[in-house]
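Sharing a structure with you now.
A single protein chain has been omitted; all remaining protein chains appear in their positions.
Coming up: chain A.
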Amino acid sequence: MALIRIEGDNLVVVIEGLDKLWAFKGSLTIPLANVRGATVDPGIATEPKGIRAPGSHVPGVIIAGTFHQDGEKVFWDVKDRSKALVIELADEQYTRLVLQVDDPRATVALIESTLTERK
């Protein structure tokens, strides 16, 4: 599970608990200027994810770590796919983040409204 918050001009993602071991990451800090948007997307976990390195993919249990597909680098941390959200980035190491959060709709609303205010 991930905790997402806005700190000043950054979006901060904190990977919680044991997930950070599988994901090989404790946290990510991304300038809001490089965040294109966020979307609730429970269906994404059923799609092909590409090649994992490094990280962990135990089908049906956890998808965590960095996946490479079609020249894109995607960071995953999802156990409960019904709570998955997608954050699309620009000019970052990752093309997008696929994360599990407690309340995907509220998190998407937070990110999208913050981006709108900054326009």
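Everything below uses one rule, namely that contacts are C-beta pairs under 8 Å (C-beta built on N, C-alpha and C of every residue); 3 or more make two chains touch, one makes a residue touch a chain; residues count from 1.
Definition applied: contacts and distances are computed from a predicted model.
**Student:** According to its UniProt record, what is the protein name of the omitted chain, chosen from "ATP synthase epsilon chain", "Cytochrome c oxidase subunit 3", "ABC transporter ATP-binding protein" or "TetR family transcriptional regulator"?
**Tutor:** "TetR family transcriptional regulator"
**Student:** If the hidden chain were put back, which residues of chain A would touch it?
**Tutor:** Contact residues on chain A toward the absent chain are 36-44, 47, 69-72, 86, 88, 95-96, 108-109, 112, 116, 119.
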